[in-house]
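As you look at this complex, bear in mind that one protein chain is not there, while each of the others sits in place.
Per-chain numbering from 1; labels A and B assigned in written order.
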Amino acid sequence: MLKSTGIPTVADLAEVLPTEERLAKGPVAIIECFQRIPCNPCATACRQDAIRPFADINDRPQIDWDQCNGCALCVANCPGLAIFVVDMTYSETEALLKLPYELLPLPQPGEVVTALNRAGEPVGKGRVIRVQNPPTFERTAIVHLAVPRELAQEVRNIMVEGETDGTR
Amino acid sequence: MINTQIAVIGGGPAGLRAAVAAAQLGAQVLLLDESDHLGGQLIKQTHKFFGSQQQFAGSRGIAIAKKLEAAARSQENIAILQEATVLGIYEDGVLLAEHKGRVIKVRAQRIIVAVGACERMLAFPNNDLPGVYGAGAVQTLMNVHGVRPGRRVLMVGAGNIGLIVTYQLLQAGVEVAAIVEAAPTIGGYLVHAAKVRRAGVPIYTSHTIKEAHGEEAVEGATIWQLDANRQPVAGTERHFAVDVICLAVGLSPLSDLLWQAGCQMKYVPELGGTVAVRDAHLCTSNPRIYVAGDVAGVEEASSAMVEGQLAGLSAALSLGLGGKEAQEQLAEAKAQLSALRAGPVGEKIRAGLAWVEKGVTADA
Partner (left out) sequence: MRITDHPILQFEKGPKVTFTFDGQQLEGYEGEPIAAALHAAGIRTLSHSHVKKRPRGFFCAIGACSSCLMTVDGVPNVRVCVEKLRAGMRVETQQGKGVLR
């Protein structure tokens, strides 16, 4: 259970995953923020008004998936690094993920990295398509990662070779 | 003797905001801090902060420290004295401080105490070995001075500090073998927990450290499981080869100065330890002395800033400064505080505050 392991369960995730129908339409944000905490930058960052303004700052984010265009502004602004964009329309075989990433080294476009699940376990490989790291993101980079479609809701982190050289 | 209207002790988020709020109402303010930097705990915080825009949410702690410092430095009526440790507060409103080897005296009409909190220790065999470090020390070493505390760390405590420092260790290129937490659930924000979990750091809830190993310094640690009554279960030991054991087992308000000044004190576990009894405007039982931030109850930088503002405003108002606008700012600060504390994570704080707020100004 999430409160004792730090890993959201299938039931937790069921609450925050968009419908298959919506996923088939294009990129969309998935907000894995399961606890009422005093925090709201996701809502203030979204320019599409997809994340509803918080009545109480402790509210959990409520997203209107039809308004969301998958721009990932909220991904870079969430201090909890709890938001991910998933695009199931990327290709026949691959989905595109936009993941927040704050470790070194940053991967390079074209690089193949190890894809990790929510427990940090390797579940396959991912191809880095693009890395966004403009000053406005204040050093939370967004890694665009192509992964096999069946891993789209599994992969939430990456391990870049050399990243842990000498220490791990 | 230095004379000032308001003396603020501590230049963390609470003290800086208090100084600015009071100065904006025209008060002459002296801010004293014992370190050689301003920003308190914030200068070690590399992560982005929670809260709302009013508390700079989404900015990193280090960036917030710079903004608060700049605001204080731009006020002409704030004098700042760094490397000045306040040693005592006396009946006549005089405080004594040690400043670069000399003792100085300050006479102030109002004193705002914003000295923060200190780390707790944990008892276990060999906890005195080099390599057993407080989480704050680990942060200072790696985030302020750029030195890794070691190669592989065992983190004790899964509150926000344990989770955040774990993440900061990973960012500094240090491996974290595991996080152990005595409680059956993770105390910190679950988004922080999820972040370190997906980086591969296991979290052992209902576990504690049994002992540290090593002759000259830490070479390893053994943890074991706790049963429902928090008693260790023999046979559940697990060993980790680590060279650092980092303790993140909570903070206690630095209440010494308030005790010494004779303020009415109360032990309130929900607020982290012994705190001064005060009214809703953060005025203690001594009408000259106000409190704000972690020393008033261990909480967050966001609430520390708003408390600072509240204490600064009310201290200045009590000197006859400020007008209707100041009253409005005061009401706004109180509303922000209640909003921050309204949710489930604020429940503990609300319970604690019920014990210490005298409610002298019940209408406000």
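In this text, a residue touches a chain if its C-beta (ideal position, glycine included) is under 8 Å from a C-beta of that chain, and two chains touch if they have at least 3 such contacts.
All values reported here derive from a predicted model rather than from experimental measurement.
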By the document's definition of touch, the residue of B:G39, B:G134 or B:G250 touching the omitted chain is B:G134
Which residue of B:Q5, B:S59 or B:N143 touches the chain not shown here:
B:N143
Residue-wise, where is subunit B in contact with the chain that is not depicted?
34-35, 46, 60, 62, 118-119, 128-134, 136-137, 140-143, 145-150, 171-173, 216-217
Quickly run down the residues of subunit A that touch the omitted chain.
102-106, 139
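What we mean here is this: only the chains that are shown with their structure count from here on.
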Counting in whole Å, what is the centre-to-centre distance of subunit A and subunit B, each centre being its mean C-alpha position?
31
Could you please specify the touching residues of subunit A with respect to subunit B in the complex?
2-8, 32-41, 44-45, 56-58, 77-82, 102-104, 116-121, 138-140, 156-157, 159, 164, 166-168
Subunit A contact footprint on subunit B (complex, rising order)
47-53, 57-60, 63, 151-152, 170-171, 173-175, 184-186, 189-201, 203, 205-206, 300, 302, 339-346
